[in-house]
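Below: one structure in structure tokens.
Just one protein chain is left out here, and the rest sit where they should.
For clarity, chains are labelled A and B in written order, and residue numbers in each chain start from 1.
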Amino acid sequence: MITFIIRRLIATVFLLIVVSAITFAIFFLIPRLAGQNTYQLATEYVGRNPTHAAVLQVEAQLGLDHPLWVQYWNFLKGIVVGRHYNSGISTTYCPPPCFGYSFKSQQPVWPQMVSDLPVTLSLAIGAAVIWLVGGVAIGVISALKRGTLFDRFSMGIALAGVSLPIFFTGLISLELFSYKWPIFPNVQYVSFLTNPFLWARNLVLPWLCLAFLYAALYARLTRAGMLETMNEDYIRTARAKGLPERTVIFKHGLRAALTPIVTIFGMDLGLLLGGAIITEYTFSLHGLGLFTILAIDNQDLPEILGVTMLAAFFIVFANLVVDVLYAVVDPRVRH
Amino acid sequence: MADALLEVSDLHIHFPTDDGLVRAVDGVSFTLERGRTLGIVGESGSGKSVSSLGIMGLHQGTRAQITGHIKLDGEELVGASAARVRELRGSKMAMIFQDPLSSLHPYYTVGAQIAEAYLVHNKVSKQVARKHAIDMLGRVGIPQPATRADDYPHQFSGGMRQRAMIAMALSCDPELLIADEPTTALDVTVQAQILDLIWDMQREYQSAVIIITHDLGVVAELSDDILVMYAGRMAEYGSAEDIFDAPGHPYTWGLLNSMPRLDQARLDRLIPIKGTPPSLINVPSGCPFHPRCQYAAETNGRSETEIPALRPVGPGHLVACHLTSDQRRAARGGAARLEDA
Partner (left out) sequence: MSGDALLEVTGLTKHFPVTRGIIIRQKIGAVQAVDDVSFTLAAGQTLGVVGESGCGKTTTGRLLTRLLEPTGGQIMFDGRDISHLSAGQMRPLRRDIQMIFQDPYSSLNPRHTVGSIVGAPLRLQKVSTPHGIKAAVQDLLQLVGLNPEHYNRYPHEFSGGQRQRIGIARTLALRPKLIVADEPVSALDVSIQAQIINLLEDLQGELGLTYVVIAHDLSVVRHIADLVAVMYLGKLVELTSRDELYARPRHPYTVALMSAVPVPAPVRGEEGRQRRKRIRLAGDVPSPLNPPPACRFHTRCWKAQEICRTTEPPLAELDPGHQVACHFPENGAPEDSAPDGGAATGTSQAAGELS
């Protein structure tokens, strides 16, 4: 088991390095291959007034004339110890972890991401809990009551959940529950530390809309998994031992059916932590998703680079957790 | 004469399906005393597994329609409350299945699964249950049981897994043990060990055993009495000597003649039973075996229209066949000659 974890950890670190290299290459190598010179490249990093002097300054600060691997090394080093953007005239300091410096907004990227992170975390984790519990519960009941009205009804709703885009459900719910009937007025993010009650109340609508989408998927997955598991021979053995039906369903059946669900959950959550872009945009929640959209709008490359790295990190890490969890849940994987 | 531990009378188990009514078990009756072994022989679709699942009450929650009587130690199980039957399952009657790898839960240790079986029916602490589980593993011949109890099923070999299943089934000292094809998935030498184990455990616990199999060799090893089933019905019932020395049903003759045997040089062609086992939705009218029976013509059409009743051809030896004893003797004489070839 330990060797398994060590092997996965090493693979994860390796993967993160590869991801950073590829991302870096996209931003700094490909434009060069496309024919841009360093001056043109620097133009894209400069702020609102691309004066000739400013571009030269940025060009020097980013060290674009250095060989590519030096640039990459500086970039990596910056993540650990911080980076000095030296233009010869002035020096801007970007404290560690330095994922880049946005010349357009004149500030390091990382602190902006950090301030937006709690919003995304609240949104993602809250919705995840709802969809996991809700989806699995509905899936289990549907499987046990296969063919009944409940089953057909819930699978029908699940189809709707999977098909309706989130901006649709989001806007509809805002229209109904925020404007028309002020049950959840003024949906704005309030920090948990400021006011837990408001924090929760304002997140209910985005949570439910996001969870509706995923719960549908998880209900279907759980239902399929349960139907398959309950047909297994070991369920028959469990009943033959005289176990109460509830134990058979949960301890023997659901436990086995959940394994693939756990895997998918990890991946979904990992992806979501990188920013639930559409949801945040619809509900105007300033999380990483909104940050990403704004960065793209503004063509702010350092911000885009930073958020890409962060999202990739979440996904790779989620992958690792899921792999380890899988080995914990299924002993056959360990040996 | 011991009281019958298990009395099955006129058991019918039918399943309504979209394609029709599946008559999986159609009129099965037998008794079984403590300390004795009944072998139920049949091929796929004979109803042998379905009837034992019925005895265990494992058709609960399915669409099965069960009529007839199943009396375990005098207590009627058909129509009994699900809770009562569940109480008896595992404690008074236990079952082991064909494939021990798929029949044990892959996520729990073997020791935990055995302890679970014990805990369901006995109010003891987890430590006591675990100790009992280790004890049972030792009794069925698993070396280093204390360490092995913490292993998972996939870490055991096939024979050891089946022993573990037997340990689990016997953990509550059941009076009836049903073994459904317990050795089919195992190697020959391991099969011999498991059969010996079942024999020894029966003597130790004085339980009644039903062994279900398609292998006539296995059935001969263990059984005192044998029930031959075909298409959900009883074809022949008698002691092991009756069935092997003086079989009365053409299906039994067919089975005995068509098997290649280790103890006899069957150098000529085997004599198979023509045709295939019937569908349980469209069971042939009259005698279900008549389409495949080479003696059907001798019954003057009765085998096509009339279901043969179980009639005694000797003390305790019943056969469901329309052939008269003279016809049977003549046919048997011919069959006997074939066997000696």
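We take it that contacts are C-beta pairs under 8 Å (C-beta built on N, C-alpha and C of every residue); 3 or more make two chains touch, one makes a residue touch a chain.
Note that the structure is a prediction, hence the values are computed from the model and not measured.
Trainee: Which one, B:Leu255, B:Val283, B:Ala296 or B:Leu323, makes contact with the chain that was left out?
Mentor: Only one of B:Leu255, B:Val283, B:Ala296 or B:Leu323 touches the chain omitted from view, namely B:Leu255.
Trainee: In the whole complex, not just what's shown, which of B:Asp150, B:Asp173 or B:Asp196 touches the removed chain?
Mentor: B:Asp196
Trainee: In the whole complex, not just what's shown, which of B:Asp26, B:Glu221 or B:Glu236 touches the removed chain?
Mentor: Here the residue in touch with the unshown chain is B:Glu221.
Trainee: Any idea which of B:Thr67, B:Asn122, B:Thr276 or B:Thr305 touches the chain not displayed?
Mentor: B:Thr276
Trainee: Across the whole complex, list the residues on chain B that are touched by the chain not included here.
Mentor: The list for chain B reads 43-44, 138-143, 156-160, 187-197, 199-200, 214-221, 240-241, 243-245, 254-256, 258-263, 265-267, 269-274, 276-277.
In this text, only the chains that are shown with their structure count from here on.
Trainee: State, to the nearest whole Å, the distance from the C-alpha centre of chain A to the C-alpha centre of chain B.
Mentor: 56
Trainee: Quick check on the complex: what are the chain A residues that touch chain B?
Mentor: Residues of chain A touching chain B: 232-234, 236-245, 252, 255-256, 329-332, 335.
Trainee: Mind listing the chain B positions that touch chain A in their complex?
Mentor: Residue positions touching the partner: 56, 58, 61, 86-91, 94-95, 97, 99, 102-107, 116-117, 120-121, 152, 154-155, 165, 168.
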